[in-house]
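One chain of protein is taken out of this complex; the other chains stay put.
Chain nomenclature is as follows: A and B, assigned in order of appearance, with residue numbering initiated at 1 for each chain independently.
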Amino acid sequence: MERRGLEYVVLNQGNAQLTELYRSQIGDWPKFFKMDTLSKAGFVATELLLKKLGERRCGSEEFIQSRAIVLFGSTASLCADRNYQETIQNKDDYYPSPALFVYTLPNIVTGEIAIRNHWRGESSFYVLVAPDAAQMAFHLACAFQDSVTESILAGWVDSRNNDDFQVFMTLIRKEDAADTDWLAGQLQLIINDLNK
Amino acid sequence: MARVIRCIAENVVSPLGTTARSNYDNVRAGKSGLARYESMGNITTPFVLSRVDRQVIDSLCAELGILGNYTFFEKFLLCSSAQAVRDAGIDASSDRVLFIVSTTKGNVSLLGQPEEGIADERVLLAKAAAQVTRYYGNPNKPIVVCNACISGVCAQIEAMRALRSGRYDYAVVIGADEQSPFIISGFLSFKAISDEPCRPFDKERKGLNLGECAATVVLEASDKKKRGWELVCGAIRNDANHISGPSRTGEGSYLCLMEVLKECNRQELAFVNVHGTATAYNDEMESIALFRAGLIDVPVTGLKCYYGHTMGAAGIMESILSMYAACDNTVLATRGYREQGTTYPVNVSSGNRECKGSEFIKLLSGFGGSNAALLYRFEE
Partner (left out) sequence: MEELILKLKQEIIEVLNLEDIKPEDIDNDAPLFGEGLGLDSIDALELIVLMEKNYGIKLQDPAKGKEIFKSINVMADYIQKNRTR
């Protein structure tokens, strides 16, 4: 039987697109405006994906523990790092910003998504040299070794500077990851789309 | 049967020594790497830090034949892993060996202070990790676990899974972080840093200290049990509560503990090595999680009072010291602790204590609502 391909969302059109999508499609999460670019992009892509999948936000305790978030990127929090560095670079203008510092950890985006959706499963951020479908598929399949994880919000979130990012989000169910080669093939299709 | 994952070599490089053994002996003797600094770079607020002497790292690298043009962070990764790889006696250039790096900020100091001969791109964590795989001639693509303060436990969990998958036979898990003004100023802006040696779980605790450490475990997968420390299981769970504040109910840590307790033989549980940062919120949260998991009477120990918070290295170094302590039937003292300072009375002591049992739990939590726990067991 032919297996259905993974549903996914790709965003790579800059910050104006994110704000526009937030206002037109989401609108009820003002914390969005406090996020750094990486978190904004990851957050909006996740919201759009869940809409596409028609998934209801609330779920049973069992469900919220079984949903993991596993994200990959190459620049990690570099963009936030640069923004924070500016607040400490000069002696005469040395005012380290806690609101910028907190985003200098790339896994904050996983936390933002977990908070929004009340997901209490595993959350992880891995840094790779570049988006590599086989490498990502392997580590995603490994994540299903956890005894309660049934599905994973998986994605590539990368932000070179405040207005240049590449993000995809997809949802992987346990049965999807059993065939790692199939999963890698699916991720490759998404990566091709990301680079368009 | 799932493959058995066992630690076959380990190393710790810190102000307390350049081997795991010397670190353990110094901690057991009550020595600490913490020292007070009045300023650093543009920082003018005093803080306490455990900092590695750069000359010690340079001579260690020279001794080990690590001669390339590396940053301090890369040397730190290499001088710890080189000793562990040597002791493990494995061929690190084999594609059956997976390298996993655990760090929070890697070469971030390059942003404020570029170094001659070091390409700007080395600030990217995977590019720094690629220096490590290249050094060993390892053909696998580098992977960095970057999950804030829990990275070191997550990296061991990831290694365990990768080994169980059958694709690899060995995993070299290396954790390190350099304490530059970047990290220190950030934690100062969070008003989270104490200007005195930290006092985990104490009523008068004033916050955390930061520290530098590089630590490595070499894990081996085999089809049958052998004598040594077995990594039994681990779990990572999110609080889904707040990006910087820990959950008031200890949700994520509680879920992690419950998950590893599934495999734990409670009679054999020697102690729980906790995060114990000595911030008001972390220690309170851990006391709640331990209570909820039914572990409030189990001896608890924290190592931040010797090393400060060593970020990417913490989960690995603290696991290694726990192995040495459990083999020595010792619950290491939590220095600075005097009086109960959490809602639930955690079983913590300011002196070394005797213990029995072949298992321990390592618990960590961090920004992003992240929590993680591991269970290690000594197989006779």
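Just so we're on the same page, a contact is a pair of C-beta atoms (placed from the backbone, for glycine too) under 8 Å apart; a residue touches a chain by one contact, two chains touch by 3 or more.
Remember, it's a predicted structure, so these values are computed and weren't measured experimentally.
Peer 1: Over the full complex, note down every shown chain the hidden chain is touching.
Peer 2: When the full complex is considered, the omitted chain touches A, B.
Peer 1: Of the residues B:Gly137, B:Gly245, B:Gly294 or B:Pro345, I need the one that contacts the missing chain.
Peer 2: Of all options in B:Gly137, B:Gly245, B:Gly294 or B:Pro345, contact with the hidden chain holds for B:Gly245.
Peer 1: Looking at A:Gly73, A:Pro96 or A:Gly155, which residue reaches the missing chain?
Peer 2: Residue touching the chain left out of view: A:Pro96.
Peer 1: If the hidden chain were put back, which of B:Thr104, B:Ser189, B:Ser358 or B:Asn371 would touch it?
Peer 2: Checking each option in B:Thr104, B:Ser189, B:Ser358 or B:Asn371, the one touching the absent chain turns out to be B:Ser189.
Peer 1: Where does chain B touch the missing chain, residue by residue?
Peer 2: 189-191, 242-245
Peer 1: Pick out the residues on chain A that sit against the missing chain.
Peer 2: Against the missing chain, chain A presents residues 30-31, 33-34, 95-99, 102.
The rule is short, and it goes like this: only the chains that are shown with their structure count from here on.
Peer 1: Quick one: report the Å distance separating chain A from chain B, using the average Cα coordinate of each chain.
Peer 2: 25
Peer 1: Applying the document's contact rule, which stretches of chain B touch chain A when the two form their complex?
Peer 2: Residues 41-42, 104-105, 108, 111-112, 123-127, 129-130, 141-148, 154, 158, 161-162, 164-165, 167, 181-182, 185-186, 188-190, 235-244, 251-252, 255, 259, 262, 366-370 of chain B touch chain A in their complex.
Peer 1: For a test of understanding, state which residues of chain A touch chain B in their complex under the given definition.
Peer 2: 64-65, 69, 74-76, 78, 81-82, 84-85, 88-91, 94, 96-98, 101-102, 104-108, 110-112, 114-115, 117-129, 132, 135, 138-139, 141-143, 145-148
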